[in-house]
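Removed from the display is one protein chain of the complex; every other protein chain stays in position.
Up next, chain A:
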Amino acid sequence: MLCSITPLRRLHSAAPFATLTSTLTLNNKLIQHHVPKLQALAATHSDPSSVLFSSASSTSSTSSTSSTSSTSSTDTEEHITQKYSRCWMDKYGHTHPTSVILRPSSTPLLTQFLLYANNQKLPIIPQSGNTSLVGSASPRSSSELVLSLDRFPSKITLDEEEGVMILDAGAILQDAIDLATKRNFVFPVDLGAKGSCMIGGNVATNAGGIYFNRYGSMKSNVLGLEAVLPSGEVLDMMRCMLPKNSTGFDLKSLFIGSEGTLGVITKVAIKVHRKPLSNDLCVFSCPNFESVRTLEDRIQTQLGSITSAVEIMDRGVLELTKSKLNTQVPWELSAPYYVLVETMGFDPQTDRLTLESFFEKSFEDELVIDGVLAQDQTQQSEIWAVRESCGPAVNAAEQSWKYDLSLELKHWAPFVKTVQSSIGDQGRVVLWGHLGDRNIHLNVVSDLRDVDLAEIIEPDIFDNAIKVKGSISAEHGVGLAKAKHMPKVVGENVLNIMRDIKRCFDPNGIMNPGKMLGNEIDN
């Protein structure tokens, strides 16, 4: 039986799953008792390299025996455990790295690992590309096992007539995008981390990206999904992959955005869209945020059906990317805001003319003071490279804090002002984001090393976002970073039902404990 909950009696969380004081004891048991069992499972599937471990953090007096992939030095072990623990921003996972990493190369072995972990009540951190910005894929201690999909199958097939791409969870997003492009399709999700992130994680985090504006959310584009549950069941939600299928509760959408707390996604079917015949890219320079708002309104009316992406960057982040990363910004930084508009239409000549007259009118009306229009594909790639450098540029600062909010446009400028005045000259607020979707990436950078500006900025920024009915996580997810805010974000009764659902899929609370829904549930 899958789950056993009685909704009328809510079992609320109490103690965390494993306190740090008991970590070392658990860790010893983990290495000495469980690892050999896991290795035995791996052996039955002829996949000995699917179990890596480091006993560096154990207090055992036995010598550090390494994984069967023959790493013998403690340094290399540390490198491996850091690789699977440290998050991209160096904010989570590195201080208490994992000691055991499971890397199954097939669904049957993944199932066996999960079943074992469930029976033994071992905490599992599913990890896809490890590109989370909120610590979703990072372990909180060495007794949490990382279940990495980096050796998982990565096959991708495409049915051109139906526009359906079927991907194994280990497929890298860039590969999916490349295959779609090669066959004249557009993959609906495109984001900066595409070279490293994998589709399983993208689905598990309900990834957004630049094409949300045109092709909708991950939820609208996932036509089917297969996931493995802690019970060892393989849940096949790919029986029908046609877009219109109204047959019962849509379980697959529970997994989209579940951040590894329900099970492990092993396969997905994604809708891909026929590539339009023409493609243009321009950047408009706006003298103030009011003009940005008016411009966005006009973009929707006059360019609407041909726009594919509408993004924004401020001068601050562009100056940062130039100074920190030497990024070539091929336009004058003469204005405070830059709106990037990509169009995909039917005819190159008509689209070009439409964009040019759109600019002309906006220029006359003083909504824009300058702009560039890419003349070829290479210039388009350069402009996108600038946009994609925003995150890395901020990461290159001495310290940075990221806020991924959905806010109505009228709140953008006030929010920036509030945060900037709260931190004074200790840091600088820079912004970029998906203007068309109202998703602002409000970032704070600082040259100071020893002050944590999050203490000043939070929780006010989250409280204010909630107050104006915004979202505190537009696309990055909740993870560890924002789990504690969930009660006030969704409300107690909704959160309780979320936890009931979690218990239904994961009664022992082994899947990504502490992430997304906050407090662990009783087991």
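In this text, a contact is a pair of C-beta atoms (placed from the backbone, for glycine too) under 8 Å apart; a residue touches a chain by one contact, two chains touch by 3 or more; residues count from 1.
In this section, contacts and distances are computed from a predicted model.
The UniProt record for the undisplayed chain lists the protein name "Electron transfer flavoprotein subunit beta", from the options "Electron transfer flavoprotein subunit beta", "Cytochrome c oxidase subunit 5A, mitochondrial", "Vacuolar protein sorting-associated protein 35" or "COMM domain-containing protein 6".
Of the candidate positions A:Arg352, A:Lys402, A:Arg428 or A:Lys484, contact with the unshown chain belongs to A:Arg352. Considering A:Glu360, A:Asp460 or A:Glu492, the position touching the chain not shown turns out to be A:Glu360 (whole complex). Among A:Leu102, A:Leu254, A:Leu320 or A:Ala374, the one in contact with the hidden chain is A:Ala374.
One chain of the complex is left out; on chain A, the residues touching it are 182, 277, 279, 282, 284, 330-332, 348-349, 352, 356, 359-360, 363, 368, 370-379, 381.
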